[in-house]
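With one protein chain withheld, the remaining protein chains of the complex are depicted in position.
For chain A:
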Amino acid sequence: MFTSLKYVFGENIHNLYRIYSIAKYELLADMRDSKFGLFWNFASPAIQVLTYWLIFGIAWNRKPIGNINYLPWLVVGYAAWWFIQPCIQSGCSAIFSKTSVITKMKFPVSILPATICAKEFFNHLCMLLIAFVTIMICGFFPNLYWLGLIYYALCAFAFVESVSLILSVLTMLWRDVRKLVTSLMRMLMYFSPVIWECQFPDTFPLHGFLNVCMKLNPVYYIITGYRDSIFYSRPFWQHPALTLYFWCCVALLFIVGCALMYKFKRKFIDMI
């Protein structure tokens, strides 16, 4: 177990520049592909948020959550989701999409999930910028608690990196994983507090049990964390149990991911 952890961790640390370059030039190539380039990195999440706001906020007339209006509440949650979802989805094909490279040169395969996460992190920053502008228009201004975002972004990165480590290897073994994950991601979005707060009212049967179940989803911790930092001025040490649970989850996922990566590192070329 420790050899695999050391192997994956070491390879990622030694190749930080490689990870950075691959992510950077892939983003650049994506931008060159379209006429407006960088504009779409901002526009596509903005349009998504706008859609959800129009449907749930305006058409269904969502009341403010706590005492926060729906639009700022949604934007912050969606910013976190806009990092997690594409990371997991393209994390599946992290290795598969680079077959031309790994079959033709000696290449540290275990850094590929990290390149995807780094690339999506840039998109996440774009989305955060939109979120900041929106909530400032709505009257929320930066305070010290916003620094909690750095911690929660780190949490999100650790989580998506671990998940894509596992999924990228599984996709190589079994190509269907990618399609399965694409379908499940939509479900995961509705089971995470992105567009609703994932709290069942007291009148609902079994509401206590269901609410605990919702919290077992690691994405819950990340998204509520983003909101806690911005709206509720709550630092992360106010949820010790959930924090411990989240990091145990991530550690477990990471260990499994490393073990899979270590076991198959030289076999990928034969699975194509």
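Criterion: contacts are C-beta pairs under 8 Å (C-beta built on N, C-alpha and C of every residue); 3 or more make two chains touch, one makes a residue touch a chain; residues count from 1.
The rule is short, and it goes like this: contacts and distances are computed from a predicted model.
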Choices "Teichoic acid transport system ATP-binding protein", "Homocitrate synthase NifV", "Oligogalacturonide ABC transporter membrane protein" or "histidine kinase" - which one is the UniProt name of the chain not shown:
"Teichoic acid transport system ATP-binding protein"
Missing-chain contact among A:C87, A:I102 or A:I195 belongs to A:I102
Which of these touches the unseen chain: A:L28, A:L184 or A:A251?
A:L28
Which positions on chain A touch the chain that was left off?
15, 17-18, 20-22, 25-26, 28-30, 32-33, 100-107, 173-174, 260, 266-267, 269-270
